[in-house]
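A single protein chain has been removed from this complex, and every other one stays in its place.
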Amino acid sequence: MQFKSMVVLNEQISPGYCRIRLTAPREIMHAKPGQFVMVRVFEGIDPLLRRPFGIYDLGSFEPEYPEAPKQHYIEILYKVVGRGTGILHSLHRNDYLDVLGPLGNGFDPGNSNDEKILVGGGFGLAPLYFLAKQLASKSKVKVFIGGRKKEDILCVTEFERLGIEAYVATDDGTLGSMGLVTEVLEKYLAEGANHRTIFACGPVPMLKSAAAIAERYGIPCQVSLEANMACGVGACLGCVTRGSRHSDENPDYRCVCKDGPVFAATEILWD
Amino acid sequence: MQFKSMVVLNEQISPGYCRIRLTAPREIMHAKPGQFVMVRVFEGIDPLLRRPFGIYDLGSFEPEYPEAPKQHYIEILYKVVGRGTGILHSLHRNDYLDVLGPLGNGFDPGNSNDEKILVGGGFGLAPLYFLAKQLASKSKVKVFIGGRKKEDILCVTEFERLGIEAYVATDDGTLGSMGLVTEVLEKYLAEGANHRTIFACGPVPMLKSAAAIAERYGIPCQVSLEANMACGVGACLGCVTRGSRHSDENPDYRCVCKDGPVFAATEILWD
Amino acid sequence: MKKPDLSVEIAGIKMRNPVMTASGTFGYGEEYSSYVDLERLGGIVTKGLSLRPKAGNPMPRIVETPGGMLNAIGLQNVGIDAFIEKKLPFLRTVNTPVIVNFFGNTEDEYAEMAERLDKIPEVSGLEMNISCPNVKQGGIAFGSRPDAAYSVVKAVRESTIKPVIVKLSPNVSDIVEMAHACADADADALSLINTLTGMAIDLKNRKPVLANVTGGFSGPAIKPIALRMVWQVASAVDIPVIGIGGITKATDALEFLLAGATAVQVGTANFITPGVTENIVRDMERYLVENRIADVKDLIGALQA
Partner (left out) sequence: MKKPDLSVEIAGIKMRNPVMTASGTFGYGEEYSSYVDLERLGGIVTKGLSLRPKAGNPMPRIVETPGGMLNAIGLQNVGIDAFIEKKLPFLRTVNTPVIVNFFGNTEDEYAEMAERLDKIPEVSGLEMNISCPNVKQGGIAFGSRPDAAYSVVKAVRESTIKPVIVKLSPNVSDIVEMAHACADADADALSLINTLTGMAIDLKNRKPVLANVTGGFSGPAIKPIALRMVWQVASAVDIPVIGIGGITKATDALEFLLAGATAVQVGTANFITPGVTENIVRDMERYLVENRIADVKDLIGALQA
């Protein structure tokens, strides 16, 4: 669906990263973790296209007037990288913007007896946190968070509030262990990997190595991908990624917006 | 000059008309009535070009901190007509924008013994008010204000505060006499027209008829014109108007931004 | 005043209003069916089809530019067989003219596509894409040379009795010359403009942003070029013209009508506002009411220039 939305709060959560809460119609409550929205940050042509963002959280708050209906909202976690996110960052409470979504397929939570292993970096934690909120009650969940420096490590406290243990690694060792979080993941799995499922969202190298580890230990792995998008609904065919059976002779392209953004790691051609 | 400027106040003064006060460097105090500024209302390409606005007022206010230097400002009176003025209207106190100016030639106040007759409509009153402030002390000044309906009649009280009598006419008679203000002007001049100078700024038909009246009574008349502008400094040649000697065989074009915006009525080809 | 008449007719295709979707920006209709009441539109133009399925170009395929975007989709499409089998059943349920956009690599392929499409009753018209700026050895040759355009249009013309709309490329020195060539080959109508050819560069990596290096330039930025070409062509040929390029609102569409277009297609704007075409129809009707214009056809070519 497409809806006009009002900014409820818009705050920095870590240098360069912000969290924005937007009013939304009640239908938004059906959104699944891993789905995303496309936001039009500014009326007019600059920027022209919508910007895709994963859903970080959903909820409802009491309306200002007792008789008014409950107000639902959606939250996005965003990194300020360019013009669109820059404008998003400049929005104040009660400013309006336009949202399209929820879009995409979302994660498949799978068998609740399995241990759910979340692996993410940067704003990739957003959909994983939303997923964790739904899984925490039913399943054992662990989260592995990686980043360049401690500023890039998000949501640790949020996960811990859900009673989820967070393993952290940074390239420069400013938080958690020094190195790649996928190394920490591998150590963890070395102690026993059966009945586990990996859900990964973050930079491609992280996804790639998570996929490789999952394959090595023969456990299922779902990854959430990114691509430049125009429509978000499967109409423009602009957001493709290479499927596992892809070759230059017989190309195999998948729409990230429609067939994804979540794919089984085995569906994707990594190299 | 070009300067970054902060919005001090931005308020509606009549339905569809607003007044905005912008901080400015001290050099702005040398600006002459009839000169204009070109405002960039939004960083980015939408809208792309600057918007020209006549200078309505200048001044200084006490800085917030005693030791800080005096803060100078410029005021613009604007009508919300499209995208640029729409964005201007949406600006809040402490928002920034970018100003180029003062630009153009400005009015020539002339002999202070003459009676100064100001004729204007809509936002055309802006430069006339600035002019009146400088003339009021030295010369006899009268102002003739015309518009479609009473909402289009601006600055009457401001002129009266300067001790200037205002003659008002509206097409629908909702304020002042019903009809064209130039008819009121003509009546006034009929009682004696020598040692008088007309300064006019407003819609072209008003300027044209003011010019005709001035010619009939053989008194000098200065008019301030408008044209679509790109550069405002005489570089693009986009803002021309037809000079009095203009013919299709021997065109005679004048730059409104550089040779004007103020012209002797006799310099201009009307029709 | 009674409701204004928004209906137009192009080469026998009766449309309830002049607002269509542009090829490649609206999928096969179904993609946007939850956002737009397809039966409020004048027509639906499908993604460009070819005889065999086409996988398209490597990624990245799109990039935003000032006021526009570049695309190098590479004419990815399911092919005519899958179209008939998988996409047509849905379109059959929609009471709105369906115009199939198609292309080929050779004249014979164009002709064969036309023959295939000629047999599909649900297809109201054919739109030939003779300009594929982002496909290596694609249709570009057809669209940039009058003789080539003439003969491929002739070939298609002789392969179908359905209305043939030729979609012109703007990447030419003389758009009017191209238009005449297509009209001489008995095209029923012309649609323009297709995308201009553009390029974006990734300074950091010193590489083109698009895997295909260049891409098709569309969106509000190109509107002045589209308006100019539509005006030139509509003033020069006798067959109806469909205006395309940077349309995002009713006033844009009305400007194209004044310039001489009988109808318009909306492309890139669908991505930004899925319901944009319906909004344009609504606002166009309002405009006619407010300006006491009984029939939208009175605006076609009404520009005083």
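Letters A, B and C mark the chains in the order given here, with residues in each chain numbered from 1 onward.
Note that in this section a contact is a pair of C-beta atoms (placed from the backbone, for glycine too) under 8 Å apart; a residue touches a chain by one contact, two chains touch by 3 or more.
Not measured: the values here are computed from a predicted model.
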Exercise. Identify the visible chains that the left-out chain touches across the whole complex.
Key: A, B, C
Self-check item: Residue, one of C:S7, C:S33, C:S151 or C:T214, that touches the chain absent here
Solution: C:T214
Quiz prompt | Residue among C:P4, C:G24 or C:G198 touching the omitted chain | solution = C:G198
Exercise. Give the residue, chosen from B:M6, B:V168 or B:V240, that touches the chain omitted from the document.
Key: B:V240
Quiz item: Which parts of subunit B are in contact with the chain that was left out?
Solution: 1-2, 40, 45-50, 100, 227-242, 250-253
Quiz prompt | Footprint left on subunit A by the chain that the document does not show | solution = 45-46
Practice problem: For the chain that got dropped from the picture, name the residues of subunit C it touches. | Solution: 65-68, 70, 144-145, 171-174, 196-201, 203, 205-208, 213-214, 217, 220-225, 227-228, 231, 246, 251, 254-255, 258-259, 302-305
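Keep in mind that, in the parts below, only the chains that are shown with their structure count from here on.
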Quiz item: Hey, which chain ends up farthest from subunit C, C-alpha centres compared?
Solution: B
Quiz item: Using the average of all C-alpha atoms in each chain as its centre, how far is it in Å between subunit B and subunit C?
Solution: 47
Exercise. List the centre-to-centre spacing of subunit A and subunit C in whole Å, with centres computed as mean CA coordinates.
Key: 36
Quiz prompt | Euclidean distance of C-alpha centroids - subunit A vs subunit B, Å | solution = 54
Practice problem: Among the residues of subunit A, pick out those that touch two or more other chains and give their numbers. | Solution: 45-46
Quiz item: Touching two or more other chains, which residues of subunit C qualify?
Solution: 66-67
